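First the structure, then my questions, so here it is.
In this view, the complex is presented without one of its protein chains, the others remaining in place.
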Amino acid sequence: MNFNKVSFRVRYSETDQMGVVYHGRYAEYLEVGRVEWLRSLGISYKKLEDDGIFLPVIHLQIQYKKSAKYDDLLTVETYLKDKPLVRINFDYKIYNENRELLVLASTTLVFMDKEKNKPVKCPPMILEKLG
Amino acid sequence: MNFNKVSFRVRYSETDQMGVVYHGRYAEYLEVGRVEWLRSLGISYKKLEDDGIFLPVIHLQIQYKKSAKYDDLLTVETYLKDKPLVRINFDYKIYNENRELLVLASTTLVFMDKEKNKPVKCPPMILEKLG
Amino acid sequence: MNFNKVSFRVRYSETDQMGVVYHGRYAEYLEVGRVEWLRSLGISYKKLEDDGIFLPVIHLQIQYKKSAKYDDLLTVETYLKDKPLVRINFDYKIYNENRELLVLASTTLVFMDKEKNKPVKCPPMILEKLG
Partner (left out) sequence: MNFNKVSFRVRYSETDQMGVVYHGRYAEYLEVGRVEWLRSLGISYKKLEDDGIFLPVIHLQIQYKKSAKYDDLLTVETYLKDKPLVRINFDYKIYNENRELLVLASTTLVFMDKEKNKPVKCPPMILEKLG
């Protein structure tokens, strides 16, 4: 419930001339991780936005241990850190298919009411799913 | 009036592991070209959108002659092809600082009314600037 | 043999402020399409590069019919157009999950010998797989 994983291949466009994944691209991988975590709870982030709740990132931290390479089959593990209030905190680990740890990361996002453009508490619907 | 040029450096993030600019990135360069063409006419594309006019691309064609490399100082030349009606057509040439031709490209965009989600004629304000 | 399809979801990072996939991002989708076509033949593009053959894109054409949106499950259909010689030509169709046609595209790539930095004929290994 507090954990999910998702796998996908590195695209050519995600590499840079060092011959590895561009370091800024991992932000996209983390996003895929938390969106699939939500989906595993039965929640669509798309629907959340349609319902007027946005989740902008307010803090991002990434520690790079080893490079991901083109065509690597990566696995992003997403961990919910604690009960979400106005903010929601995730930790992440990214592995390649040899189970080498590539990246340790964390993000903080904030629930925002689109109409009022103000932070709001985590929607009850999400808290319920978390049990 | 029907022509403008703009220069900028290739960013590291725009390269791929072939050691050159990723081919898909040129779409962004062309966009910088036409936005700066508009600005040279005294028109802000940002303001156009704020006023309810969008300009989605409906056709893109790029011919790659020579690769752009990291840190190259590129020049995008943007040419308005003909008088804009509902559609607006541009041709582009991209050069490096040795004046080698890297790319020939063309795009077609369509003026869209955001509210009605329907194509509309080129705003008179733009036609006036074109004389 | 001359055709393959692959599906994946649109990532948030691939959208722009029009609320749809940024038009330049489709180049990445086409690349996923042709790489998976190669994989379906038992050929790894990664291995091809490791063996000294590069496949740069020399021509790209995209016709945008309808927008892809965030979280859409897209299907890229890749068609080999004709027998590859020094060049290899693909056509593509991209659909959303309602089977609406979003994009028609074509690309031309050229087989390049990395060492000599010169165009070469399509490797026999690929021609054999094509039968």
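Descriptive notes on the structure:
Note that the chains are named A, B and C in the order they appear, and that numbering of residues resets to 1 at the start of each chain.
Definition applied: contacts are C-beta pairs under 8 Å (C-beta built on N, C-alpha and C of every residue); 3 or more make two chains touch, one makes a residue touch a chain.
A quick note: this is a predicted structure, and the numbers were derived from the prediction, not measured.
Taking every chain of the complex into account, the absent chain touches A, B, C. Residue positions on chain A in contact with the hidden chain: 17-18, 20, 22-28, 31, 49, 54, 56-64, 67, in rising order. Summarising the interface, chain C meets the missing chain with residues 12-13, 15-20, 22, 24, 70. The omitted chain makes contact with chain B at the following residues, 8, 11-13, 27-28, 31-32, 35, 44-46, 49, 70-71.
Simple rule for what comes next: only the chains that are shown with their structure count from here on.
Nearest to the overall CA centre, using the mean of each chain's CA atoms, is chain C. Ranked by how far their CA centres sit from the centre of chain C, the chains are topped by A. Each chain gets a centre from the mean of its Cα atoms; for chain A and chain B, those two points are 33 Å apart. Chain A and chain C have Cα centroids lying 27 Å from one another. Note on chain placement: the centre of chain B and the centre of chain C lie 24 Å apart, centres being C-alpha means.
Of all residues in chain B, those touching 2 or more other chains are 17-18, 20, 22, 24, listed in ascending order.
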